[in-house]
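All remarks here apply to the structure that follows.
Certain chains of the assembly are absent from this excerpt, and the rest are unmoved.
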């Protein structure tokens, strides 16, 4: 593909991390510990108990964190040795929690977390409003997959109310991999902000769960669908002469990821001060959260990294939600690092998408067992659960 | 009863509020707008859709607030005129939100909210630990029906871990009107605090809902059970010679309310600086919440009211929960005052016990219609819903 | 001058404020209530008692605020009527307090305060470091005339330590109208930031006072020197054929003010997102100050105004200073609006450049009397002081 492109680029590939990191200027990370099979488990085990299973939200999302944080911290440890001047540009989900862990536990400042949700939202909303994106002024605040934004015209007049109106006429700028259930219009009017697509899990929990359960019961969960597409893609990729993006790629989700990555790297490299929505250290940009935690905000990205735009205090409803979510994130990360059972339980119970009680605890136990190979920090707990005879209910997962 | 008591007290009764308030030193408020029938609706309508219906938590609790806040603010307005030096000692549930509304919207500083939950917890825990209560040092922080506490011996050594252990041996100090489901031991150990009984709704949501639904389907919800007891009590009260507390009173819930009230009043009157857990303006006692909001904390109560004991920052999990709950409280109160539909929706969606979506919205609509007589602030919305033909599903409520 | 310039610009002049404001898109304000004679008094009266007299700092600066705030608020009131969509671009000193007053008491959001101090600092430091300014990344935080900044190269490497070293080799980027006394090198190293020139008044109070007293005793205070230059300039300006900036203008101070103004206006007008250091609502950019107060920070200025770069928490020393200064600013503005004597006293005593006691109070009294014509809000106090026979000591001022 590079040969067919107009760019003169040298590609070096390796499966040796040390070799890859040595003297790097930029390190981009996009990995899935346990690959799509692990994601299948993250999705199916909760759904088998009628709880939400999803990659970054609900019970499944927490286990993705448990598997990912130890690995990203190993990478950071290697970077300190092998490329201490490099920037870490991370897409690995949950992108916000990964950034938080890198800052807080990795003690590594040169990190930027990226996500395509704001990219797509901006593009689609410009289309919805019928103006070029460059004529709009956006301001985002929140954490990854849980942020809101406001939009103004280039004179600074707030277009948010108008955009809310339009959203109820037309397609709502929904990320491709989220089932299309509308937000409550009066809720959006009260907040006078646009939530991100993932807010549907919180603002329309019932419908999002129902949709997931239907998929679970029929064509398979999202990971299972993606597996099929990926299989096709990998077959195509076997052809060394393939020099264009296969059409299946669009169905895959994650569009514009590479654009966001390249733009961020180019902005840092050439000190371009491009406006990008990134996960980064707060520094006060969202004053309702501690200054030292990770947030996802509009920033001007240049040679010194992200310069966050100070958003100012959120309104009552959004403030409460965000503080709860950050607490859940911090607990999840702490559990991922310590492997403490009580902390994992607190994280689970704090997750607004996981109704507390025996079912949730059972799901947590099954997920611990299912992901045993990738959760050495929980070895003692898993051993105890196995001794207690906990087994996995979902047939598909059991066979994996 | 007073004649039979050793106290020389003059009782004056009136149904005229102005007469009652005139020149009062202390005003105690314990009322239920719409009486127990309204509570039946608060409980049954959510349960009819398998959502939690409860007096102070979940969907029902929010409607109790919607009905109560306008009335308490009227009382405060009257107090400003008729007894501007009086103290308002409130038991009306939700006691914390009433205190918040009186401080924030009533601009009335001389208010103390009371609840018997901390009173009972202290008594039962002393028994559990096998020491007199005076040998224990308690420190509470949170908001009404959502607080935690720590307990130490009189040398200041933390007994919380030991108490947690004991709770799993013996009776757990559970308020009488909450179904007995244990907290997760490892969760309590992680927080190293004792939650209040109402935390079961949040930490064991599944079981608490299940229990409520069982009652709903069989002997009737709590309000219905209380109605039976109250009927018996009122029959007994018809006898002017009755000079002792009837035994049914103990089944009623709300034990030690009068003790708490008298102790608070006596402490203010005689500047006794008694240690009481009260709802009061924060002033920094719980630094994770704004200094101007209402909290429920250990305080020394004397002539100048409550002098809150500064608790210090909460841990991650408790901080997130508390911030979310305060946000929900503030939204509920705002909706109670403005009657704004969008704000009510935001409050509902922020409530951790109300999974967002069509069912929750339907429940909110039915409750609006069911409580029409007591919700003049929502008149426009109710008219719209009636026009849309929203009717109440629960048969029992429909007949009320 | 415009005719000689390559720009096609129409100039309309008027002394009628309503006419000037009508339908404006941008309003720039640069005025001096009481003109330079008032500044002479601000400077000479404090110096006559060996206290610092200066335009924006010390006793004199506070009186400039007392005279200016009521007028700027009148202008804002007129703008609400005559040009409600306009932006107010203010240079009037004290630029930070004017911005604070416009936001807080004028309830006017579309305001940006400008100052040439950061402009000059950036230019001179680029020269000191021997690199083009575009190769440097600056980050400012503080309040007007009391801010610090850090500088990095375009790879984000902190150059602050290196710049500190250079400052002790070469010219220190000092604003032209401040006497050249060096900062303590070890102090700068400890903070690892560059203070602004006005910090000399606080970090080298003794020398700055001594220098002012020498000028007071010899060639006259700064205002007196400027009066001479202005007289020459106004003589030159009488010539309608004068089509270049006279060389005297450079000695006047305030260089690059017009550049900053034009750049700001152009950036807002064309939504250019230019990086400019401005006085603006904090919104969390400086987390050590309330989110709703005015700060002076690096911002990206575009159609929606200033988008502040979140600076993050300051270190201990800078945090304390800044909090003290903001407190002094708020008290000064409050006194300017209420005319309350006790508040003025608190402001004076809070000013780190005004040692409290009888001399400071005497200076405050003399300044109240000297500026009587411009301080209607203090009329009662001034009448009382006149009755007490307070007279002005400084001979020059007495004759004005």
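Labels A, B and C are assigned to the chains in the order they are written; within every chain, residues are numbered from 1.
Keep this in mind: a contact is a pair of C-beta atoms (placed from the backbone, for glycine too) under 8 Å apart; a residue touches a chain by one contact, two chains touch by 3 or more.
It should be emphasised that the depicted structure is a prediction, and the values quoted were computed from it without experimental measurement.
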Next on the checklist: Please give the number of copies in the complete assembly; 3 of them are in place here.
Outcome noted: 4
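Note that in this section only the chains that are shown with their structure count from here on.
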Next on the checklist: Apart from subunit A, how do the chains cluster through contacts, with nothing moved?
Outcome noted: B | C
Item to check | Centre-most chain [mean C-alpha coordinates] | outcome: A
Checklist outcome for this item: Separation of the C-alpha centres, subunit A versus subunit B, in whole Å, is 39
Checklist entry - Which integer distance in Å separates the CA centroid of subunit B from that of subunit C? => result 53
Next on the checklist: Using mean CA coordinates as chain centres, what's the gap between subunit A and subunit C in Å?
Outcome noted: 45
Checklist outcome for this item: In their shared complex, subunit C is touched by residues of subunit A numbered 85, 110, 135, 137, 139, 152-156, 268, 271, 273, 275, 281-287, 291, 298, 300, 302-305, 307-313
Next on the checklist: Which residues of subunit B touch subunit A once you look at their complex with the stated criterion?
Outcome noted: 184, 186-187, 189-191, 202-207, 209, 316-317, 319-321, 323-328, 330-331, 334, 340-343, 345-347, 349-350, 352, 355-361
